[in-house]
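With one protein chain held back, the other chains of the complex are shown just where they sit.
Moving on, here comes chain A:
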């Protein structure tokens, strides 16, 4: 049956769940495109035959293939679009620099799109809140206090805070830091918010 490869792509995304990004399935996409090309060529020759020799009994077959073509197109579009949505979510979760493991899962065009998205988001954030701009990825939950108690979950190296002091984020050390500085690190799982 036609279109089985295309649905495989969709299922692959569906299996991952939770918005994780599987490796870009270039082989799968290529196979679907090839199937579409074959379908198109067969249809083209059948259309010519139907027109020139008046063989109208071919029309259902042509329609059948045409439906398959559309189906493939739809599946590929859905695959690419869903991946874009997941990549966009990554910008909000990880910040502007992605871990290399994830970057390996993206194709060249997706990386390009990610960079463009980053740029537009940055431009937008600069335009907000007067001179300095406003980081809208911060304070997604309304803050209760300016400083929070955090514990390091892994060695992260040196970290500079507003007043210029440099602290060393070592595994299992505990610090009292300005909230907006560590929010992203918490999201990335480097720090843990300690509530007493």
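One rule holds in what follows: a contact is a pair of C-beta atoms (placed from the backbone, for glycine too) under 8 Å apart; a residue touches a chain by one contact, two chains touch by 3 or more; residues count from 1.
Convention: contacts and distances are computed from a predicted model.
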| item | value |
| --- | --- |
| Complex member absent from the view - protein name from UniProt, among "DNA-directed RNA polymerases I and III subunit RPAC1", "Trafficking protein particle complex subunit", "DNA replication complex GINS protein PSF3" or "SURP motif domain-containing protein" | "DNA replication complex GINS protein PSF3" |
| Among A:37, A:63 or A:171, residue touching the chain not depicted | A:63 |
| Option touching the unshown chain, where A:90, A:106 or A:152 are the choices | A:90 |
| Absent-chain contact - pick from A:102, A:121 or A:134 | A:102 |
| On chain A, residues whose C-beta touches the chain left out of the figure | 1, 3, 7, 18-20, 42, 46, 57-58, 60-61, 63-64, 66-68, 70-71, 89-90, 93-94, 99, 101-102, 141-144, 148, 183, 186-189, 192-193, 195 |
